[in-house]
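What you see is the complex with one protein chain gone and the rest in place.
Presenting chain A:
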Amino acid sequence: MSDQADLKYQLIGAWFGPLFLVTFVLFWGVIGQNLPNPSPDLSADALVARYVESLGSIRLGFIVSLIAVVFYMPWTTALSAMMGQIEGRGRTLTYLQLIGGALTVMVVSFSAMFWVAAAFRPERDPQITQMLTDVGWLCIDLQYACTTLQMVAAALVGLGDKREKPLFPRWVCWLTIWCGVSFIPASLTGVLKTGPFAWDGFFSYYFPYFCWLCWFTVASVCMIRDVHRRMGEAADVRGGEAIGHAA
């Protein structure tokens, strides 16, 4: 493939970032009724009542989320391509970021799929609906380490980027590590049902998810800028060659 086409695909991949962000927040968060999300302390009957009350919205939200979440994939591959150029031949961290991003998609997908299954037969035994909801939340909240590794790998390559115009400024790299680590309290969702560390709490839900999307937004901006800059440089080189030929 020509360099031009390669850059074009990297640009498209990077723009899947904002696309993911908007569709994910809209369908997973707003339409899927996850802002605020159901408390782990709800009784099985109250939980089923919550599903029945906004059944159409919850179904639509999570079914579309299952499509929107794959927008994370082209973004991850575009980031991998950019990291690979920085890292050179070994590419250990590039591959780590790549599988970290891929597994993030699966973790988020599976949790949404459990909620679609929970909403599938609201007339069944409430205990089963409660269990499916539990599995969905524990799935997404306890398996954050895939995403943390993706972020740390991206940050380490960013910190090692010695080019004159690096992909990520140094502060972005540190922010990335910090945001990745902010997920750690979410492990407590495996035990606690109330308080700020339960899966509807500030430190296990709102804060780490906000940090993750915050990193994602900042990284997307850096990536889009970087591709545009390289496209500009490539155009200058071609322009220079054309002038050379004409002379």
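The rule is short, and it goes like this: a contact is a pair of C-beta atoms (placed from the backbone, for glycine too) under 8 Å apart; a residue touches a chain by one contact, two chains touch by 3 or more; residues count from 1.
Heads up, the rule we're going with is that contacts and distances are computed from a predicted model.
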| item | value |
| --- | --- |
| Listed names "Transcriptional regulator", "Phosphopantetheine attachment site", "Cytochrome c oxidase subunit 3 family protein" or "Quaternary amine transport ATP-binding protein", with the criterion being the UniProt name of the chain not displayed | "Cytochrome c oxidase subunit 3 family protein" |
| Chain not shown: contacting residue from A:Trp137, A:Phe183 or A:Phe197 | A:Phe197 |
| Contact set of chain A toward the excluded chain (per top definition) | 170-171, 173-175, 178, 182, 184-185, 188, 191-192, 195-197, 202-203, 207 |
